[in-house]
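Structure incoming, see below.
Every protein chain but one is kept in place in this view of the complex.
Up next is chain A:
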Amino acid sequence: MPSTLDRQALLDTYLRVETPEGIDLLLRPAGLVPRALAFAIDLAIRAAILLALFITLGLLGKFGMGLATLLLFLVQWWYMVLFEVLNQGRTPGKSWLGLRVVHDDGTPVGWSSSLTRNLLRFVDMLPFGYFLGALSCLGHPAFKRLGDLAAGTLVVYQEKSMARPPLPEAEPAPTPLALTLDEQRALIGFAERHGSLSAERRLELASILAAPLGTTEEHAETKIHGIARSLVGAP
């Protein structure tokens, strides 16, 4: 049985996607600002490419200019598509900001949906400076612009690898009363997060449980750490 904690509506912007394997994936959609920054970086890169192109190919005369025009077309319309499809949904700008494009169901973006979302950029840019796109992005719960809506894609934060903090040292202690799964997980979560909380906050949180656990407020924290260790089964 999945715990009830997971089934509740989430307070943050996580999107829950159920996969065919019967598990839930959590996707974290990216908002307007990181997306705009990523786009600005891509724009700068494209500008640099085009400048280099026209300077070098301009030397080749009309043949070179023809080639440059073709490449201009490629860079203008296909830069995003090629990177998104061939580089795991990441253009250089998105990669820099830790974003990636995926389908609504969490699967990697393909040729036709990437082409759709990037062609519809033309409408998102109307009437000037991504006005429609920004409006749509701010109004949608998953921060989609119009192109994303039509293509069925999402821009999500890329998962970062994270280090697991060790549990704090404490004498393993048995639980004094029967705990539900969520309560057990809350106690373990408290122990795992001890490094990121201030001493005062830890004392404040632990003292809430002092009475039920049958201990004083000063010892409540060590007691919880001990219970967490025994729940996890750490030596």
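Keep in mind that, in the parts below, a contact is a pair of C-beta atoms (placed from the backbone, for glycine too) under 8 Å apart; a residue touches a chain by one contact, two chains touch by 3 or more; residues count from 1.
Here is the rule we go by: contacts and distances are computed from a predicted model.
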| item | value |
| --- | --- |
| Complex member absent from the view - protein name from UniProt, among "Cytochrome d ubiquinol oxidase subunit II", "TolC family protein", "Stage II sporulation protein M" or "LarA-like N-terminal domain-containing protein" | "Stage II sporulation protein M" |
| Sole contact to the chain not displayed, among A:L99, A:C137 or A:A151 | A:A151 |
| Omitted-chain contact residue, chosen from A:L37, A:L50 or A:M65 | A:M65 |
| Sites on chain A contacted by the missing partner chain, in the whole complex | 1-3, 6, 19, 21-23, 25-27, 61-63, 65-70, 72-73, 76-77, 88, 102, 106-108, 110-113, 115-116, 119-123, 126, 146, 149-152, 159, 161-162, 164-165, 181-182, 184-185, 188-189, 192, 231-235 |
